[in-house]
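See structure below.
Shown here is a partial selection of chains from the complex, left in place.
When the chains are written out, they are named A and B in that same order, and each has its own residue count from 1.
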Amino acid sequence: MAIPIELRLAVEDLYSEYSAALDEGRYEDWAALFTEDCLYRIVPRDNHDRGLPLAIMHCESRAMLEDRVTAIRETSFYAPRMLRHIVSFIRAESAENGTIAGQANYLVLQTLAEQPTTLFNAGRYLDIILRDEKKLRFKQRLCIFDSIVVPNSLIIPI
Amino acid sequence: MAIPIELRLAVEDLYSEYSAALDEGRYEDWAALFTEDCLYRIVPRDNHDRGLPLAIMHCESRAMLEDRVTAIRETSFYAPRMLRHIVSFIRAESAENGTIAGQANYLVLQTLAEQPTTLFNAGRYLDIILRDEKKLRFKQRLCIFDSIVVPNSLIIPI
């Protein structure tokens, strides 16, 4: 079911804040966009379509997302990099229990230090969004990526 | 002339459904987004600008689009691939005879089986959109792409 324009724009703002938090390295802000009992997964499309359980990243709560953030902050064994999100076709519909079903196409670009910007990962977000004290949060975000060639250094969430 | 916000959002939804149909391999749904007497063309920008007739794909009716879909479904002489559309700057204005003139910038990514995602084709959509029983449909979609280097395997529409 279609949702009111204001809510549609609020969903766009949530997606925007999500990407800005990752692109600007504000990982704590990124984790704060999820509900406490959230599900966050990065899955190759093939596996998603066949219902296979393999995921490149799998977090079942906001606490796990926060652990991931700590790992990023404290691990120095990876080359500095920055992401840039380009997202298209954000769609939002009313779903069951007052949630919003969202999806979008995404392209994530990556720039390693002193390297040119490259195409890093592309696919589709599949989301369940909850209104939590007037704020929208992700109860679920699945990042379903197109290529089974797994990025060899997926450190920052997508 | 500018159009009402609701109609602007409806045009965005049409573009969204168009891309989703192709990205998800729902080619019959893609063909259903066109009017029966539609024009669909994929043309290099140079040829379009000079008014030259050459097109990489040229369909003058929905029946021809459906033939194209059948060809995709029944041809097994091409490697499995998936597309991902990233579209930006969807613009819509009132045009003559109650139609809507639409345009947008597009980037189509392609992923071949067991290959990384690559930049496949980029350019501009140039559209005439019709309201048909409260539904929007393409009466014309021109895909005007930037590089004259023709994709050597343009099987799925763009």
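Just so we're on the same page, contacts are C-beta pairs under 8 Å (C-beta built on N, C-alpha and C of every residue); 3 or more make two chains touch, one makes a residue touch a chain.
As the structure is a prediction and not an experimental result, all values here were calculated from the model.
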Of the identical chains, 2 are shown; go ahead and state how many the full complex includes. 3
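The rule we apply is simple: only the chains that are shown with their structure count from here on.
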For subunit A placed onto subunit B, the superposition rotation in degrees, Cα atoms, nearest 5: 120
Where on subunit A is subunit B touching in the complex? 5, 8, 45, 86, 88-89, 91, 105, 107, 119, 121-124, 145-149
State the interface residues of subunit B toward subunit A in the complex, per the touch definition above. 5-6, 9, 13, 15-16, 19-20, 23, 82, 84-88, 107, 109, 111, 113-119
